[in-house]
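All protein chains but one are shown in place.
Presenting subunit A:
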Amino acid sequence: MAEEYKSLHPLKYYRDYFAHDIRPDGREFADYRPVIVNVGSISTADGSAIAKVGKTTVICGVKAELCRPRPECPNKGFLVPNLELSPLCSSKFKSGPPGEEAQVLTQLIADVIENSRCINLEELCLLKDKLAWCLYADLVCLDYDGSLLDACIVALMACLRSVTLPHIDYDPALDVKQTNLQERRHIAVHSMPLACTLAIFDDKILLTDPTVEEENLSSGSVTVVINGDELCSVHKPGGSILSEDQLLDCIGKSQARAKSLQELINSAVNAANKMG
């Protein structure tokens, strides 16, 4: 009976649950779904991680290439994120060039990397104006069940912590590069930004870590990115109008979430390092 009710009147179905301060999956408004992180899942990549936030699954792999720095900033390397939303993860997406949602999320991820300065691009430069690392961080969504940016950032940060780069001997006079694949080193990750998405339901209820159904029925969303003690992004792209108190409430909730995610990534990375 409940199933029919849900598909015929989805909004009322959710409202009836929310009237009793509970969500259909048994969570309270401020509860999160369990998060799983696995580091070093792809052996052919220079670093990789899988993150699961509830059912939302994102896999991230970093591939490093040597390239020449841009003339505008000759002492900087590159870190290029790219999110793929394939038809595999949801019926919403079609194959072909990246759609609007994928492009917007890719830009948000790139903004988070830049704003948090988690990777110092100058450290990726091997020789000024001659040689630098270009890290391609490819994120693929395998299962789309809401709060995608949260999962992407967890996967990306766990992945960056696991990236090792081979030692390069470069002779600028002869332009000869020698790669020592045995001697690999971790890159320095200076901070760990973590995102927390909240959906706004009926202009007043704030749902932490929404599922895709809750996102579709909600009237807006807020994504807060916490970077240690600082904020690195408060992104609210339109939608329901919030008061100042509600917005600050979102930030408060995100801080607690970021702390637990940070511990989770740390333990996953440490466990992987011990094994490897």
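What we mean here is this: a contact is a pair of C-beta atoms (placed from the backbone, for glycine too) under 8 Å apart; a residue touches a chain by one contact, two chains touch by 3 or more; residues count from 1.
Keep in mind that, in the parts below, contacts and distances are computed from a predicted model.
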| item | value |
| --- | --- |
| Protein name, per the UniProt record, of whichever chain is missing from view ("NEDD8-activating enzyme E1 catalytic subunit", "Ubiquitin fusion degradation protein", "Exoribonuclease phosphorolytic domain-containing protein" or "U6 snRNA-associated Sm-like protein LSm8") | "Exoribonuclease phosphorolytic domain-containing protein" |
| Full-complex contact with the absent chain, from A:V140, A:V154, A:M192 or A:L242 | A:L242 |
| Residue ranges of subunit A at the interface with the undisplayed chain | 100, 103-104, 106-108, 110-111, 115-117, 220, 222, 227, 229-244, 247-248, 251 |
